[in-house]
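A single structure is presented below for examination.
Every protein chain but one is kept in place in this view of the complex.
Every chain is named by a letter (A, B and C) in the order it is written, and numbering of its residues begins at 1.
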Amino acid sequence: MSTDSVRDAGATPEVEQPWAQLGLKEDEYARIREILGRRPTSSELAMYSVMWSEHCSYKSSKVHLRQFGEKAPASDALLVGMGENAGVVDVGGGWAVTFKVESHNHPSYVEPYQGAATGVGGIVRDILTMGARPVAVMDPLRFGPADAEDTRRVLPGVVAGVGGYGNCLGLPNIGGEVVFDPSYAGNPLVNALCVGVMRHEDVKLARATGAGNLVVLFGATTGGDGIGGVSVLASETFDEQRPTKRPSVQVGDPFMEKVLIECCLEVFAEDLVVGIQDLGGAGLSCATSELASAGDGGMRVALDRVPLRDPSLSPEEILMSESQERMCAVVEPSKVERFLEICAKWDVSATVIGEVTDGDRLEITWHGDLVVDVPPRSVAHEGPVYERPYARPGWQDALQADAPASLPRPADGDGLRDVLLRLVASPNLADKRWVTDQYDRYVLGGTVLAQPEDAGMVRIDEETGLGVALATDGNGRFAKLDPYAGAQLALAEAYRNVATAGATPLAVTNCLNFGSPEDPDVMWQFAEATRGLADACRELGVPVTGGNVSFYNQTGDVAILPTPVVGVLGTIDDVARRTPIGFGEEGQQVYLLGT
Amino acid sequence: MRVGVVTFPGSLDDRDAARAVRVAGGEPVVLWHGDDDLRGVDAVVLPGGFSYGDYLRCGAIARFAPVMRSVVEAAHGGLPVLGICNGFQVLCESHLLPGALIRNDVRRFVCVDQRLRVESTATAWTADYAEGQEVVVPLKNGEGGYVADEATLDRLEGEGRVVVRYVGPNPNGSMRQIAGIANERGNVVGLMPHPEHAVEALTGPTTDGLGFFTSVLHQVVSA
Amino acid sequence: MGRVVVDVMPKPEILDPQGKAVASALPKLGFEGIASVRQGKRFELEVEGEVTEERLAEVRRAAETLLSNPVIEDFTVRVEA
Partner (left out) sequence: MGRVVVDVMPKPEILDPQGKAVASALPKLGFEGIASVRQGKRFELEVEGEVTEERLAEVRRAAETLLSNPVIEDFTVRVEA
């Protein structure tokens, strides 16, 4: 076995590297060489390729997402804004709330149960990382036609996965969406939202500060999950004998995550961490480079200390493994013993894998060989940024001109009856209980509103009755007709749902599900939708605190409906004053508001 | 009046059970699975959840926890013990209660507001109800189908040890619609539905579940 | 290293909802001629060192107390080549 070390990279500058197979563009590879002043080692190449991917770097969306910050209304409530794992808002009484929605679309198509399950697991860890106790989840879902063959495979699996993971974590599911449209056949959307609660002083950030502080990896062991792509690299550097089978799907272990949550909360309560980051997509590559990049020094990590589930993993693969249920913390040396004690109490394995240095490099060794030596910012925060070309599609005018006036209208009672029956039978309007009855909505004892209400609501302070309400909405058909207005409608609907539950809307999260950003039509939809959402947020006075972009949702050349899913969070001083849907008692009066 | 609530790794409704004890007027006491000290409590609740992930069989691993040695011993001595959902499964695995719980016949996790009939008030946990009283409390589980051999079922019925029964369509395939049972002495009760989620009008479908917790308080006070 | 396999099956008199569901799905998918299906669990245990009689007796004890529930399940233990 040979390791491609930094020394090797210096000595053999001309080695051909599989940057294209790893999804890098020629100029991106050239930039890596320029940053390093040499060719990257295969471990460095692995890190850059995954961190500079669309998924991690937001390279196509960044220039548009900026508007959420630039146009953000002044808000006293914002404690932590966009850019961290999730935004944090002040909800009064010393309480803070963090929430975010994320996508796990593609994995859920490949393996519906595990894809959806690990989607929930990922967003819950994001919330936990902020220092909060996760208190509820929601799941906006989109599928192909209800009677399509593949929907029969995907839908039950996704629902069972969302439930299987969330129920086992003990998080009430307080709402979501189930939408059917042919454009999602072959490309279901599985978005997952989590909300967490903490005291103001408990907010944690993902940064590695203080030279000499230790880097601790804890949670599950590292296996070959989700590193299909990087095996290209491994097979180059390694001999043929090792097992090269690398699973492309991750399997979730909700029990592990549950104990990880309790373990982290105990660690937080004793103030034992300086910074913390969860390991999601891009695994250790992401966690180490982001922690170091946001910190005040460098970091040194001994990769061979990482506990492995599969001992045959190469350093490249360990860096890219997407094994679930892992966290990385920065801990002062004097507190490490207590930290490890708490982990042991919860049977969570924890290993010191490195330390914060007073340099400015991220250095990673493998059995003594230096295999990574990079400026962490160049990996985590200074990836490529694209101004993708976009243009209003040629078909947009025709689509908009095709107004409902041209549709046949029922002219008599039979015709109306027929329309009504078709509406009632439509899966999009049908009762969602088949889905929601598979989710625990009672656990934690704080759920004040859940299905079939317009918004979910949880109590966060039992003494005062302080609570938060959440709703998610999105309508891809509106957004296709007019992405600018469609995104605004999604926001308006979620906003109304929160308001009608009796809460005051406070902050926004969003998951922007679109086709390929390399298609100017799609890019236009994306640009318009973000512009619309940012404008509407300013208008309504609610800031975007975080979210997620999912591109490349398409089958062949055909993109899904542009689907911005918007989540709104509101607060209510006393949940006893919530307003449920439905008429309460006889004799109450009914008013119609609005135009 | 101190009621212990056990936390196993993977317990989920432990804080809710503690809240229910508090709402009923008792003092909840945290008990840790790895500790065999019952801290002098007057009763014990084994809460719902997925102890150890419930990957093997629900309650199978939790049964071996150090705390369970003490619970089993104390239960034999007459200590009131209530097992809710996963707790019921642990009680069956520990042989404090007969039978077993298997995967729901619908093969899905089911979360519904369930109507139940209280069949026996001769237990430490149901004395505050009226016999035949119907209540609605949440039911939420994936493996709630109660099974036992015919002889055991007949004995349970004959001895009045079927404590609660599902009313209406059978939600999970439980034999004879059994939702909960008691041991011979009536101090140990296990049931699949969750009375601890029906103690506050705001967060539960009803407050019908409160009776389980007030019953045990009254029973211990009068004992 | 030796491998011991423990098969755990629902007792014949116990309702097996999963097996039943599989059995009723089969004909719908065009698989004919299956009279009944039972679904159980299979555990593969990798034993350190050789599989001695002693070790096997231990596994049998584990199968009886932990891996199966005698109220509803039967088990068999065997060494795999």
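Keep this in mind: a residue touches a chain if its C-beta (ideal position, glycine included) is under 8 Å from a C-beta of that chain, and two chains touch if they have at least 3 such contacts.
Just so it is clear, the structure is predicted and the values come from calculations on it, not from any experiment.
Across the entire complex, contacts from the unshown chain go to A, B, C. Note on the undisplayed chain: of the listed residues A:Glu84, A:Asp225 or A:Asp440, the one touching it is A:Asp225. Checked against the full complex, the one of A:Glu44, A:Asp139 or A:Asp253 touching the unshown chain is A:Asp253. Although one chain is not displayed, its contacts with chain A can still be listed: residues 110-111, 114, 220, 223-225, 243, 245-247, 249-256, 309-310, 323-324, 347. Contact residues of chain C toward the unshown chain are 1, 7-9, 19, 22, 25-26, 29, 31-49, 55, 58-59, 61-62, 65-67. Listed for chain B, the residues touching the missing chain in the whole complex are 52-53, 55-56, 61, 64.
Basically, only the chains that are shown with their structure count from here on.
With chains as nodes and touching pairs as edges, the resulting graph is an open line. Distance between chain centres (mean CA atoms), chain A to chain B: 37 Å.
Computed from the mean C-alpha positions, the centre of chain A lies at a distance of 39 Å from the centre of chain C.
A separation of 29 Å divides the Cα centre of chain B from that of chain C.
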